[in-house]
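First up is the structure itself, then whatever we jot down about it.
Every protein chain of the complex appears in place save one, which is left out.
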Amino acid sequence: MNLVNILKESGVSYSGKDFVVFGFETLKNANKSQICFFNDITFLDQLKSTKAGAVILKEENLKFLPITSSAIVSENPYLDMARLSKYFIKKPFCNSGKIKIHNSAVVDKNAVIGNGSTIEEGAYIMAGVVVGANVRIGKNTLIYPNVVIYDDSIIGANCSIQAGVIIGSDGYGYAHTKAGEHVKIHHTGNVILEDDVEIGANTTIDRAVFGTTCIGKNTKIDNLVQIGHNCKLGESCLMVSQSGLAGSTTLGRNVVMGGQSAAGGHLSIGDYAQLAARSGVTKSIEGKKIYGGFPLMLQKNWLKTQIKMIRYFDTKKNKIEEGE
Amino acid sequence: MNLVNILKESGVSYSGKDFVVFGFETLKNANKSQICFFNDITFLDQLKSTKAGAVILKEENLKFLPITSSAIVSENPYLDMARLSKYFIKKPFCNSGKIKIHNSAVVDKNAVIGNGSTIEEGAYIMAGVVVGANVRIGKNTLIYPNVVIYDDSIIGANCSIQAGVIIGSDGYGYAHTKAGEHVKIHHTGNVILEDDVEIGANTTIDRAVFGTTCIGKNTKIDNLVQIGHNCKLGESCLMVSQSGLAGSTTLGRNVVMGGQSAAGGHLSIGDYAQLAARSGVTKSIEGKKIYGGFPLMLQKNWLKTQIKMIRYFDTKKNKIEEGE
Partner (left out) sequence: MNLVNILKESGVSYSGKDFVVFGFETLKNANKSQICFFNDITFLDQLKSTKAGAVILKEENLKFLPITSSAIVSENPYLDMARLSKYFIKKPFCNSGKIKIHNSAVVDKNAVIGNGSTIEEGAYIMAGVVVGANVRIGKNTLIYPNVVIYDDSIIGANCSIQAGVIIGSDGYGYAHTKAGEHVKIHHTGNVILEDDVEIGANTTIDRAVFGTTCIGKNTKIDNLVQIGHNCKLGESCLMVSQSGLAGSTTLGRNVVMGGQSAAGGHLSIGDYAQLAARSGVTKSIEGKKIYGGFPLMLQKNWLKTQIKMIRYFDTKKNKIEEGE
């Protein structure tokens, strides 16, 4: 679709060059057929060197835009990105079409495989599984019943995905108008699971806004875990049941997150960091340490804190104090 | 079924009038073909003006019953309501019968649509979806793979329901005998999603005991969220991943609930209230404020509290103090 037509239909004024747009990308990765938005001054260097065909940005930032990119001037670039994002989605889960199943792979007759997908050697897709379009399932990977894998996902070799897991669902991303309406950001990115990844029952992993949500090699995720859009998990991480990651958070390698622990969005957790059960991460933290509690502290302090809290708030003791 | 027969079969003595009962309702909404229970003195006004055919109530409250309603006298009205509730259920998910699919709607051949259901213009029901009986799916709504929508649900227009979502499951409601047995309250209510609602992967929304669990227009719910029976969410609310609402809680409009936050049952949260991640609501709260923590406080206090807690419980500092 042509940029000029999209912007005309959306009521956005534009006097830059016209071209066929293939979608949104990050400033860093975009090519001349893609568009970006610029909203956050910390990415200024990326704006200055972007190769995007056009960038949605505020008038005051026009001066930083490379001459090779056209400007789509906006009072609220994030909101306008959300509004335009709907032009780049395609119909999900088209399951008629050409598929490629290795003759040693087994696809249950009650599973559905989408158009253009590939099932590699020795993979086993069980009953009730729904695989979207353009998905690749690696060698010897097991997909248990009723798993759903959205379009464009890539699943490595020797993975095991327990029943009810959802991979590639839309992330929770909305821009908000002044009137309090929520404008959906259509997610056009995907999910990649590297080799030897295991995912527990009913866990959900959201696709990226654009780009990729990535689960590193040998990472093991338990049941009912939430992984937000654009998260990157390193090699050999462990995430225990009911833990969660908000969007765009990065784990290093061998990070351990205990049961019901969570991390906010856009954070970074260092290699070999361990988070005790129920701990809550609200700032980026360095690796090779054991953390606990909410507010988060070193786990050894949290253990002492627990003792102090029980002692300090002990009813009998305080009653005496109050009675003095 | 006739009331006299039901009560006879259940071993409940009754000398009131007989009529064909169509089920339970609230005191406020019941008509003369429905029955109610009265257990909580805060609803006394509703008892006095009820139009119900009969009411289960304690002997001491007989005097408040309108002359138009018959009395079913009980030592434990809630328990007897639970025991009788089984007479009003019908077989769920009858999926043979007459269905109505608009010719512009798409229903995947691997989806199942129940008896008497309607799929409106432009809706898209993907593979593995199971829709119960008497369901309505509104215009242009997308239902992703393996979603389950129970009988009698009403889904508005332009909704998007991600994979694995369960809408209309039985609420968690039991009456308890003195011996510690749990008697199931069969849920005969339904779920309504108004227009422009979006629901994230593997989220669960329970049907009402009787009446409706309602999600207001433009409300957006993330993955793995729990909405209990009879909750009412206003317009344009946001509920982030792994948050939860116990039964019969009401959110105003534009309420925001952060990740892993929760509210207890029978509470009311005012318009534009915001709950930080992990906050826990145990009392009704007013709108237009930002809350955090558990126990719940204003978020600005919770942020200061976190600093104080870390400082107060700081190990080194306290060691020195203890050593003095």
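Labels for the chains are A and B, by order of writing; each one numbers its residues from 1.
The rule we apply is simple: a contact is a pair of C-beta atoms (placed from the backbone, for glycine too) under 8 Å apart; a residue touches a chain by one contact, two chains touch by 3 or more.
Here the structure is a predicted model, which means the values were calculated and not measured.
Only one residue from B:50, B:118, B:204 or B:218 touches the chain missing from this view: B:204.
Only one residue from B:224, B:238 or B:269 touches the chain missing from this view: B:224. For the options B:17, B:48, B:266 or B:304, the residue in contact with the chain missing from this view is B:304. Across B:115, B:169 or B:284, the single residue that touches the chain missing here is B:169.
The omitted chain makes contact with chain B at the following residues, 91-93, 95, 112, 128, 130, 146, 148, 150, 164, 166, 169-170, 172, 174, 180-182, 184, 202, 204, 206, 224, 226, 228, 242, 244, 246, 260, 262, 264, 280, 282, 294-295, 297, 300-301, 304-305, 308-309. Touching residues on chain A toward the chain that is not drawn are 108, 110, 124, 126-128, 142, 144-146, 160, 162-164, 198, 200-202, 218, 220, 222-224, 236, 238, 240-242, 253-254, 259-260, 277-278, 306-307, 309-310, 313-315, 318.
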